[in-house]
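Sending over a structure as C-alpha cells; questions will come in a sec.
Of the protein chains in this complex, all but one are displayed in their positions.
For subunit A:
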Amino acid sequence: MFFRGCAFQRLPSLMASKSKRIHHCFAAEVAGTVAQSTPKRATTMTTESSMADAFSKYADYLNALNEKRERIVKASRDITINSKKVIFQVHRVSKYNREEVLEKAEKDLAAVTDQYMARLVKELQGSDFWKLRRAYSPGVQEYVEAATFYRFCRTGTLLHLDEINATLLPLSDPSLAPLQINVLDYLLGLADLTGELMRLAIGRISDGEVEYAQNICKFVRDIYRELTLVVPSMDDSDDMKAKMDTMLQSVTKIENACFSVHVRGSEYMPLLGSNDPNSILLGVTDIEP
C-alpha cells in the first residue's frame, strides 16, 4: 500500500532520481523472485546496462548532429546578411558610379564566399549535404541571388550554376569534398533574383536609363519562361511555385513600367537626355486620360 502511494506521487514529475527509485523497487522485486525466474530474467538484467550504453551513444549522436545543425544555421544567417549587403551595394549603381559600385560589390561578394561559405564546406561533407539542407538553404539561396545579381549588372548575363560552383572549389582543401550548390537551391535563388531585378529596373527607369530597364525586362522574361519548364519537376516544388507567382508579378511590373515609359516617352525625355528610343515621341501631343 505504501509502495503504491509512493508510485503515484512520483508519476507527475518523473524526475531522474525518482524514476531510479521506482527502478530500484523493481530490481529488488525481481531479485526476490530470481529463484523462480526463467533465464529470460537474467538477460533482462544485463540489457539494462546495454540499453543505457546504447542510449548514451544515441545521445552523443544526437548532440553532435544538433550542434552541427546550429553551426550551419549560424553560418547560413551570416551568409544571408552579407549577401543582402552585396545586393544593396549593387542597387546603388547608376550611370555615374558604375565601376566603383560594382568593384566594391565584387570584393564584398568574394568576402562572403571566402569567409562565410567556407564555413559550410567542412560541415556539409557526405550525406549531411542533403540531410541538413533545410538549415543552410536560405543562406545559399541568398548567396546565389547576390552572385547572379552582381553578374547581371556586370555583364548582362546569367551566372550559371557550374560557374558559381567553380568559384566555390578553392574553398576546400583537397582532402575534403568541395561545397557545391545543388540545382534546387540555385533555382530558388534565381527566383529571388527576379525580385531584385524588378527593383533595379524600376530604379533605372527613374534614373532615365530606359534601355537598361528594357534589357532587364527581356532577361527576366527569359528566366521566367525557362523556369516554368523546370519547376514542376523540382523536389517539394510548393515553395518554388509560390515564388513563380511572385516572379510573374515582378515581370508584369517591369513590363508595365517599360510600357509607361514607352507610351509616355515625352515625359521622361527632359530628365537625363539618355538615348531613349522614345525620342520619336517628343512633341507628340499627350493622348493621356
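The definition used in the following text is that a residue touches a chain if its C-beta (ideal position, glycine included) is under 8 Å from a C-beta of that chain, and two chains touch if they have at least 3 such contacts; residues count from 1.
Rule of thumb we're sticking to: contacts and distances are computed from a predicted model.
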> Which one, "Translin", "Metaxin", "Proteasome assembly chaperone 3" or "ATP synthase complex subunit 8", is the UniProt name for the chain you do not see?
Replying inline: "Translin"
> Touching the left-out chain: which of A:V101, A:A118, A:I202 or A:M234?
Replying inline: A:M234
>> With the missing chain put back, one of A:A59, A:A111 or A:L248 would touch it. Which one?
In response: A:A59
>> Could you pull out which residues of subunit A are in touch with the chain that's been left out?
In response: 1-4, 6-8, 11, 14, 16, 19-26, 28-30, 32-33, 36, 40, 43-44, 47-48, 50-52, 54-56, 58-59, 61-63, 66, 106, 110, 126-131, 133, 151, 154-158, 160-163, 165-167, 169-170, 174, 177-180, 182-183, 187, 215, 218-219, 222-223, 226-227, 229-230, 233-235
